[in-house]
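Removed from the display is one protein chain of the complex; every other protein chain stays in position.
Take a look at chain A:
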């Protein structure tokens, strides 16, 4: 048994036990995100941007798909990693307005690992691959933008046209999309 207090019965106001360390210890979330960020293996279609390099908890991801419906587009996502990480997933929003069945016009993203299927073993890299996959394989069975999902399901050709129209900048139905092509 550890007899803790035979060693320090004298501990009183203002007195410190042992040597003074003084410095603050990095939180478990901070240690984990440092590892995640240092170890990022971005596909060639992705870039990260850190507005403040000292703040690894808030950054942007830019996805520029080189195939599929969204080829040539440039989509910006914001990542907010909380102190609950990795127990809780980061908050991810799409900052570019996009015509996509799984991303709504407010930037909410329907990706299972961002919510109900998040597990602490997953990393920032897992999310990046998940997001990239959304652009390669938009999923009409899991819709957030219901109109886009219905078009994708019923008329792939029209969906493709709508996507390129939105990326060039223009109206799809009554919704205006800003231009988001790389060139």
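FYI, a contact is a pair of C-beta atoms (placed from the backbone, for glycine too) under 8 Å apart; a residue touches a chain by one contact, two chains touch by 3 or more; residues count from 1.
Everything below uses one rule, namely that contacts and distances are computed from a predicted model.
Missing chain, UniProt protein name, picked from "NEDD8-activating enzyme E1 catalytic subunit", "mRNA export factor MEX67", "WD40 repeat-like protein" or "Nuclear cap-binding protein subunit 2": "NEDD8-activating enzyme E1 catalytic subunit". Annotation: of A:79, A:99 or A:118, A:118 touches the absent chain (contact as defined above).
The set of chain A residues touching the chain not shown comprises 1-19, 21-28, 30-32, 34-35, 37-40, 47-50, 53-56, 83-84, 87-88, 102, 104, 106, 108-110, 112, 114-116, 118, 120, 142-144, 146.
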